[in-house]
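Below: the structure, in structure tokens.
Here the complex is missing a single protein chain, while all its other protein chains stay put.
What follows is chain A.
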Amino acid sequence: MQLQISHTTHYQYDKPVDYALQRVHLRPMNMDIQEVNSWALEIDGGRIEASYKDHYGNHSDLISTDPGVRTLAITATGIVTTRDTSGIVGKIYGRAPLWHFLQTTSFTVAGPKIRALSKIVKQSDDHLSGLHALSSAILESVPYKLGETDTKSKAEEVMGIGSGVCQDHAHIFIAAARAAGLPARYVSGYLMMNDRIDQDASHAWAEVHLEELGWVGFDVSNAISPDEKYVRIAVGRDTRDAAPIKGMRLGDSDETMIVSLQVQQ
């Protein structure tokens, strides 16, 4: 499936900004399950200072603002051809060893609630069906709902809140999979929803490593494994590694951020 993507993140500052930096993951990787036909990153109000591959192989860019700007717009546009592999990414490995993805991070600490959930995986006949059961169980106890959690919410905390968004689902799933002894990672990317062109936000899901299949994706929020409507952008141990944008700025200005995202065929 050929997907056309346009993703703009627009920052508005209430005072001129002397200096701000954004580290972005906004370039999809070229791989067996997705081919990047064309892609461009455009910056209005700033410039790209560094472009490199990070320790997970993610395309990363460091963007600085021009001195004294009040707005910064970062736009990623392009076309990606995807394949449906029933969520199987396969035995593709970077230099980061598998044990690294077994290690917990502050976002993915498994407390009592998540440890209880992780038993579903251990009790299943095979890991794959166990993980699908885990995914359904998470969505049941933490239904998708906007506004109840924020970007800093931790996995176990969200279990207590009782609802969350894709980032929270991915964190809980990762924490539970690791607690069950399986390497797991966070994926950020895009999803084309069938009923609309304008999407609310970029998407996040999880991947677990299985001996037989390699990496396999699970999108808890949509209760499926990623298919040809998904575009992978970046991976990591949690959102901090893979989030599309992470920044800092000097001074006391306040910012408002507006995201505009279109994914269509």
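Operating definition for what follows: a contact is a pair of C-beta atoms (placed from the backbone, for glycine too) under 8 Å apart; a residue touches a chain by one contact, two chains touch by 3 or more; residues count from 1.
Just so it is clear, contacts and distances are computed from a predicted model.
In the listed set "Aldehyde dehydrogenase family protein", "Fe-S cluster assembly ATPase SufC", "Iron ABC transporter permease" or "Circularly permuted type 2 ATP-grasp protein", the entry agreeing with the UniProt name of the missing subunit chain is "Circularly permuted type 2 ATP-grasp protein".
The chain omitted from view is touched by exactly one of A:15, A:53 or A:196, namely A:53. Touch with the chain that is not drawn comes from one residue among A:1, A:36, A:96 or A:210, which is A:96.
Panel shows chain A; residues 19, 21, 23, 49-57, 60, 62, 64, 94-97, 99-100, 103, 237, 246-248 of it touch the chain omitted from the view.
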